[in-house]
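All protein chains but one are shown in place.
Up next, subunit A:
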Amino acid sequence: MTGAVVPFVRIQAQDFDVAAEIARLTQGRADIGAVVTFSGLCRDEAGSLSALELEHYPGMAEAEIARIATEAIERWPLQGLTAIHRHGKIAPGENIVLVVAASAHRHAAFEAANFLMDYLKSRAPFWKKEHRIDGSEGGWVDANEADAKAAQRWKPLE
């Protein structure tokens, strides 16, 4: 088991570098056989959106993502796990969130990345507000029922 793995969690306004984040997990070691990355980007919603504004709960956002990441590390044999979530105003095409999971074999890395994103969507304290191209406030994005259901497919740990 890899009980000593500590997740790397950052909540930040600035963008992240996917290649640098992969290197952070893999550099100087030869026991990692699989790295899965997931990037979430801001869509323009058919040209109508000028930006998303992401509000978060400082302190709890880090703590909650760290709790979810720690559970992923308990569930799968991982050699590294990174989660970075941006806040503030984000333009279409820009990055919002990054998950990097590293393991000896691909299955654990795919599953852990998927699990982390499912839980992050329904439990990490972030809220998206839309800003429209025409200058109007588009309002707060509604929570997606499918996202809530997605998190329920993972069985609780015994």
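As a convention for this text, a residue touches a chain if its C-beta (ideal position, glycine included) is under 8 Å from a C-beta of that chain, and two chains touch if they have at least 3 such contacts; residues count from 1.
We adopt the following convention: contacts and distances are computed from a predicted model.
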Choices "Glutamyl-tRNA(Gln) amidotransferase subunit A", "Pyruvate dehydrogenase E1 component alpha subunit", "ABC transporter permease" or "Molybdopterin synthase sulfur carrier subunit" - which one is the UniProt name of the chain not shown: "Molybdopterin synthase sulfur carrier subunit"
Full-complex contact with the absent chain, from A:6, A:63 or A:91: A:63
For the chain not shown, which residue from A:51, A:96 or A:112 touches it across the whole complex? A:96
Touching residues of subunit A against the unshown chain: what are they? 40, 54-57, 59-60, 63-64, 85, 96-97, 117, 120-129, 140-144, 147-148
